[in-house]
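For this depiction, one protein chain was excluded, whereas all remaining protein chains were kept in their positions.
Going in written order, the chains are labelled A and B, and every chain counts its residues from 1.
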Amino acid sequence: MSNEDDRQARTRGPAFTAKSQLMTTDDVARAMRRMAHEIVERNHDVASLSIIGLQTGGRAPASALASVLAEISGQPVNAGMLDVSFYRDDLSRNPLVASSATNIDHDLTDRTVVLVDDVLFTGRTIRAALNALSDWGRPRAVQLAVLVDRGHRELPIRPDYVGKNLPTAQDEAIVATLEGVWIGTREPA
Amino acid sequence: MSAIIIRQGLVVGVHASVVADVLIVDGRIAEVAATIDAPSDAHEVDARDCWVGPGFVDLHAHLREPGREAAESIESGARAGALGGYCALVAMPNTEPALDNVALVSYVLERGARTPLDIAVAGAITQERRGELLAPMAEMAALGVRLFTDDGVGVQDPSVMRRALTYAKPLGVRLAQHCEDERLAAGGTMNEGALSGRLGLIGRPALAEELMVMRDIELVRLTAAPLHFLHLSTSRSVQLVLAARDEGLPVTFEVAPHHFTLDEGACSSYDPVFKVHPPLRTPSDVAALRDALRRGVVDAVATDHAPHAPELKDLVFDEAPAGMLGLEHAAALTFEALAPASDPRTFFQVLSRGPARIAQLRADDIRVGHSAHGASMVSGEDANVTVFDPGSRWSVDRNALESRSVNTPYDGRAMTGRVRATVAKGRLVVDQGRLT
Partner (left out) sequence: MDRYEGAGVIESIRGRSLLSLDELSQEAIVEVLDTAESFVEVNRRSIKKVPALKGRVVASLFFEESTRTRLSFETAAKRLSADVLSLAVASSSVKKGESLRDTIATIDALGIDAVVMRHRSSGAALQVSRYVPHVRVINGGDGLHQHPTQGLLDAFTIRQVLSERHDTTGLESGAALFEGLRILIVGDIRHSRVARSDVAAYATLGAEVRLCAPGTLLPEDVATWPVTVASDFDEALAWADVVGLLRLQSERGSGAFVASLREFTFSHGLTVERARRMKPDALIMHPGPMNRGVEIDSRVVDSSRAVVERQVSNGVPIRMAVLYLSVAGSGEGHTP
């Protein structure tokens, strides 16, 4: 394991125990494709988009989404990664997670940013991302794509593109990756 | 004064101990016997399971008066001493100004006379303790001063020390030395070693003490004058002095409770309460001192009671003054160090009889204004008696001390052994562990 994986594993928190699998790899791939079409339908000009994945869960979905978009539009798509650890407002409630790289190699001004994350829950991560983005320039618009929306919003944040809506209980946990989506529990911290 | 009857303690004589009653009348031990019919108005002290012996004598107490009364006064020091089982204290001369002349010595003696204890004075060897010119030792001796020291520091110049020894000898007084070469000690704040390096503190090497011990042993050999070594802290220092003593040289030495209880590791916390000169040493030095105590080769335990106003010990380690309290805990710590054998005769030898001889406060010594100490516990002797309960378990609370200061390194520590009663000059000053 590289040092990076080591770190993330150490700080990811308590272990996840799956109860059942709700989406397979193919299900996820289909959902990504559908979302890509929805993005094109709504935005028309793919060249003005920036697909920004939120570290760490949004990293893989963002690059998958960017490649599907590139494929269906026939053009290269601007992408990047954003770490929001330093923008969180709930540091007193949740433990610090190890910060990861932020890598945005192009100017975001006047672009439409599509934030990509794996799971949308309270909305606080997205709010932190919006704060972070404002330090990076002034995008014309910001949209949100998530693999899974599990409800329990604490802020007025809503996704523009959703892979799957999954109502959950507060104490349940969701793991959503390109390999699939599982519902289960986490050991208490 | 009403009579005092101490019941059924183990009365510790010079050669033997026996369970007995001790009757004290008019400032003297009137009778020591298996059972005594005491006068009806005699105050009873229950000494069952306790040791009863001569009151302790501290060769080394910094009473801070004159000059630093915020830290301690002669009166508060005497109270602390009484609680600790002491009937006599030798007041150190590093006051402000130093006790280097008859006017100041008289002052301290006079204030000491107002306390229930015998407060003797150690005069300075050199004027202002500067280590250059001799202080008027003959004049001070006429007032009863029998010990002279520049304590706080040692006399650095060997020619001055030689002169002082030569001068003191015919006066029948004894010099006492704080052995540390200041240049080798380099202004250090703890023992020099791996720990001082890691903590980033300048160290005082053991050699700074041992080199002056070696020097002074040779000066004693040259001058034949008696010398008492204050607070020896290293294994080697003790070995050197024991060897000199075995050769027949007139040397004696004392050890302080902190040196046989705590080691340099305590300084890791940078808490200035553990800062002392000479510094706390290595665990093997501590073991060697405890071993010497148990073997009965130590002349005296002396507290080096060094009160400092609380705000001074609140400074960073480098800037805080050196020294810790000792009067109220010396007996318990000595008792613990003598464990497991805990011979009561050794106990009273190091706390009372040995120091009484060195301070020249025994019945046979020519005293000025002081009663006799270090009793053999027979009738006719001056009544300076301490009752010590070896079974008492207690713990130290820095806020409950008699001393005006609180710089004890033992705060919160569990202790075994406590003074139950102190009779000083025939008066019961401590009873049931409390001042009367």
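Here, a contact is a pair of C-beta atoms (placed from the backbone, for glycine too) under 8 Å apart; a residue touches a chain by one contact, two chains touch by 3 or more.
Being a predicted model, the structure only gives us computed values, none of them experimental.
Contact with the omitted chain, checked across B:Ser17, B:Thr115 or B:Ser196, is made by B:Ser196. If you put the hidden chain back, the residue from B:Asp318, B:Asp365 or B:Asp411 that touches it is B:Asp318. Within subunit A, the residues in touch with the undisplayed chain are 2-4, 6-7, 10, 83, 85-89, 91-93, 95-96, 98-102, 131-132, 135-136.
Hidden from this view is one chain, which touches subunit B at 192-203, 268-271, 311, 314-319.
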